[in-house]
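Excluded from the complex is one protein chain; the other protein chains are retained at their positions.
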Amino acid sequence: MGSSFGTLFRITTWGESHGPGLGVVVEGCPPRLPLAASDVQTELDRRRPGQSRITTQRREEDRVEILSGVYDGLTLGTPIAMAVANSDARGSDYAEVKRAYRPSHADYTYQAKYGIRAVEGGGRASARETVGRVAAGAVARRVLMGAGVEVVAWVEQVHGLSAGAIDPDSVTRDAVDQNIVRCPDPAAAARMIDAIDAARKAGDSLGGVVAAVARGVPVGLGDPVFDKLEADLGKAMMSIPAAKGFESGSGFAGALGHTGSSHNDLFYADERGRIRTRTNRSGGIQGGISNGEPITLRVAFKPTATILREQPTVTEEGEETVLKPKGRHDPCVLPRAVPIVEAMMCLVLCDHLLRQRAQCGL
Amino acid sequence: MGSSFGTLFRITTWGESHGPGLGVVVEGCPPRLPLAASDVQTELDRRRPGQSRITTQRREEDRVEILSGVYDGLTLGTPIAMAVANSDARGSDYAEVKRAYRPSHADYTYQAKYGIRAVEGGGRASARETVGRVAAGAVARRVLMGAGVEVVAWVEQVHGLSAGAIDPDSVTRDAVDQNIVRCPDPAAAARMIDAIDAARKAGDSLGGVVAAVARGVPVGLGDPVFDKLEADLGKAMMSIPAAKGFESGSGFAGALGHTGSSHNDLFYADERGRIRTRTNRSGGIQGGISNGEPITLRVAFKPTATILREQPTVTEEGEETVLKPKGRHDPCVLPRAVPIVEAMMCLVLCDHLLRQRAQCGL
Amino acid sequence: MGSSFGTLFRITTWGESHGPGLGVVVEGCPPRLPLAASDVQTELDRRRPGQSRITTQRREEDRVEILSGVYDGLTLGTPIAMAVANSDARGSDYAEVKRAYRPSHADYTYQAKYGIRAVEGGGRASARETVGRVAAGAVARRVLMGAGVEVVAWVEQVHGLSAGAIDPDSVTRDAVDQNIVRCPDPAAAARMIDAIDAARKAGDSLGGVVAAVARGVPVGLGDPVFDKLEADLGKAMMSIPAAKGFESGSGFAGALGHTGSSHNDLFYADERGRIRTRTNRSGGIQGGISNGEPITLRVAFKPTATILREQPTVTEEGEETVLKPKGRHDPCVLPRAVPIVEAMMCLVLCDHLLRQRAQCGL
Partner (left out) sequence: MGSSFGTLFRITTWGESHGPGLGVVVEGCPPRLPLAASDVQTELDRRRPGQSRITTQRREEDRVEILSGVYDGLTLGTPIAMAVANSDARGSDYAEVKRAYRPSHADYTYQAKYGIRAVEGGGRASARETVGRVAAGAVARRVLMGAGVEVVAWVEQVHGLSAGAIDPDSVTRDAVDQNIVRCPDPAAAARMIDAIDAARKAGDSLGGVVAAVARGVPVGLGDPVFDKLEADLGKAMMSIPAAKGFESGSGFAGALGHTGSSHNDLFYADERGRIRTRTNRSGGIQGGISNGEPITLRVAFKPTATILREQPTVTEEGEETVLKPKGRHDPCVLPRAVPIVEAMMCLVLCDHLLRQRAQCGL
């Protein structure tokens, strides 16, 4: 339990950071969907370590292999297994870690929970486990494409630096990918990159916020009262390593800066008779169900716990020690979090698309 | 699907706002636990409408009946069914609503999703459905009490007004319940009550933030990589009506106001040799697993969508109209959200307690 | 866990034999389906105790109340809660049972598992819990009717007495209900009734076999490799109290009395071009998926454990004693098992109908 996500479009991921490899099994994918390894590879390449100077320098090709569920380029409706091999696994970097718990990492809690852990690279707690999520997200994205749904995420804030206003109705993946920090505001992006560079040189790390939008989502997705769309999106996002906060639509600012009369989204009928809202503080979701407006959300990621500075800590035996990690690290996870946020958003929407089809037709 | 929550301690809620009643079935409760209707009633009374001048004036006794699963005051290990009857259901208040979609309510999305809706009171979309959650939460709380876990929530912010620093290590339910807004800072509480009163008189509404803490949580709860403790808590909270945002530990502020070196929680061994952290920006969860520190979270609630002001909207047929609700409403949901947040937190922790017992022993 | 069944059309039952009542919550029912309490009552009346001289004489009206999920006679798509009150609960009959474990009942295993049990009437282990199943099955039957699916069960064998050949393509509920033992072969029925009467008078009990067919099932239902249609039907049937065996299609006789060349169902195209099989040893299921032929199954029920004879047994404390039950009992569960088998078959088919709709369209 715990390594599966979704109900009808259900994924199960596996793999440790320094084991033989990582992968995922996707269940419930509709049959006869075109799917090539290259579709998946495109997404994995955006998540890959070593893709720029502001990400970890671990070199992994992350070449995906589709092991089942696809026949002559089409999905079979049977489980789709995908795997990626680990190659650049420098176990020796972790000799010291074997003894000492890294602050704000999962070393201590995994040891306490399971009584054992794969020490190197954090084992299962490594963000490397998101390989499986991103691969599965690529399949979900293919399903959503067929339904006219488009998902785009971007870096909105890094530490104190914010992008200018990004229009969720029009922002594109091309605009996002035009720089290595994945912020579609080029001026802000340049400042963010400088800040991350500076943090890296200082052996420190930065956090920030990723925003995302889904456009073209059919009205009716989401299953109240517990599996509301924002609830499942919230779980999806909060399950990403380093996530500390989640907002749907107007979020905390809407709760604190508005009254009901200024917050409510007023309905109107557009020229085609379609019911729309004049504002979108609801973030495309009302009563837990999509209303046809763009679905918007924001996710806060803490500064990476791995820093290249001495930190006091304790050993497994509870003795005081000082830890100075020698490993590679991401000075800021935000650029690589973008494809992960997109993947999780695709997984949630795809699952609810199938759920809606089952109960209400679509 | 959608009305069940949890895996091992699993609840299923049912009921519409103006139907015969509402209720819940609790599956997986351990046997031989003392449970009386009064244990449940205590929690329901905190959620009950009409409990003060700043809540809706709908009068409901919300008297719970335990229909199964308890024998001679002890749980049987079989499903515990509980029900509450609806009484003060003024259907006539909703005559106008039958035709027009209330802004930022679920009228439109329910109609679009299901092609039908129980019009009066919002039907299933009413916050009245949380009766079942709170009743089930009372059972979960009994399980947690046996494990030494204590859960307390309180109102931290209403609109622009914040409580002073509340210490999550020591705040008590008594302090929370000493005023009708459920803010343990009496001075801030007085200002909040005034603000809510003013909003009520103006026919408007206010939002805010509820904070919560769980103390005494054993190390090891949470199932990475998807069912991390903060992910399940995030889903639980985002499923509450009107929730717009969720934070675990340091939340958005931690992501934006810290660097890794200032954010990391340093480990030490306390006098009893127990491994602790000197700060708790992790909010009691690391790598998705509880680390023994207090679990802290915050939930943002939007200003109530029901306001007693004229608002333009459209009818089911897409024609423009103006709506002026005559019903009763909560000018601010925060005071009544406190027991709901507690209930959902209890449900998540209880479920993970059983899960940990199953896989790892406890 | 354990009191829920199904994935998309999911039911959760609750209630003890002598508690306040019993009921069920049905999740996932499609919206806008006509549903009246009388639809449910019709099925409950076939399951009701005291319906004839060969069933238990406990008098229960089993009057169902629909508590949620239906509005103006149509389903809402929200959970449908239904309840039945217990009335004729003679607790005093069970004074002796409090001390002694009834042979081949669940008294001992419930006590051992949970450390507690509702003594009267077997509590949750009573076949009375099937009230919720039959009520939910009535809802599933409404869904199936819309898809052109018809389900009929009947008594095929009682002890050594077999019905003559019953044609699964044409047997009707009317034919089944024409006698109190629910065997559509009147001559065999008369002999079965005599045998049951004799057993009743002797304070003994008889077992037998219920057969069932589903006609009009669309091709494509069933989810290999674990949720094959016959696997889910097998689980459904084996979960009925007193069930000891299950057969799909040709069953044990097919396994032992045929070779591959005599057992295979040969394909042909009928006059409308539809692919059919000339025989139906597969019982309408191939590779775990419905093939459009009638789905056939058989379920063996043991002789009722409750007999009105002295039997040696042990007390909770492990002391030897002799038990002579004074309660009422069914000398043969078969007639009342017929609507339960139908209900479970409807539940499985309805669930798979929705599943097929979700993944493959329908």
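Order of writing sets the chain letters: A, B and C. Residues in each chain are counted from 1.
In this section, a contact is a pair of C-beta atoms (placed from the backbone, for glycine too) under 8 Å apart; a residue touches a chain by one contact, two chains touch by 3 or more.
None of these values were measured; they are calculated from a predicted model.
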Out of C:Glu65, C:Asp177 or C:Asp204, which touches the unshown chain? C:Asp204
Of C:Gly50, C:Gly216 or C:Gly254, the residue in touch with the unshown chain: C:Gly254
Even though one chain is not shown, subunit C touches it at residues 1-5, 7, 13, 101, 103-106, 108-110, 112-115, 124-125, 129, 157, 159-160, 199, 204-209, 219-220, 222-228, 230-239, 243-252, 254-261, 263-269, 273, 275, 277, 281-283, 285-292, 300-307, 309, 311-314, 318-320, 355-356, 359-360
Residue ranges of subunit B at the interface with the undisplayed chain: 7-8, 28-31, 77-78, 224, 354-355, 357-361
Go through subunit A and note every residue touching the omitted chain. 1-4, 8, 10, 12-16, 19-23, 25, 27-28, 31-32, 65, 67-69, 71, 74-81, 83, 113-118, 123-124
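In this text, only the chains that are shown with their structure count from here on.
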Measuring between Cα centroids, which chain is at the maximum distance from subunit C? A
Counting shared numbers against all numbers at the contact of subunit B and subunit C, is it over half, same, or under half, different? same
When the mean CA coordinate of each chain is compared with the mean CA coordinate of the whole protein, which chain is closest? B
Counting in whole Å, what is the centre-to-centre distance of subunit A and subunit B, each centre being its mean C-alpha position? 26
Averaging only over C-alpha atoms, locate the centres of subunit A and subunit C and give their separation in whole Å. 46
Could you grab the centroid distance between subunit B and subunit C? Build each centroid from C-alpha atoms only and quote it in angstrom. 39
Name the residues of subunit C that each touch 2 or more other chains. 8, 28, 31, 77-78
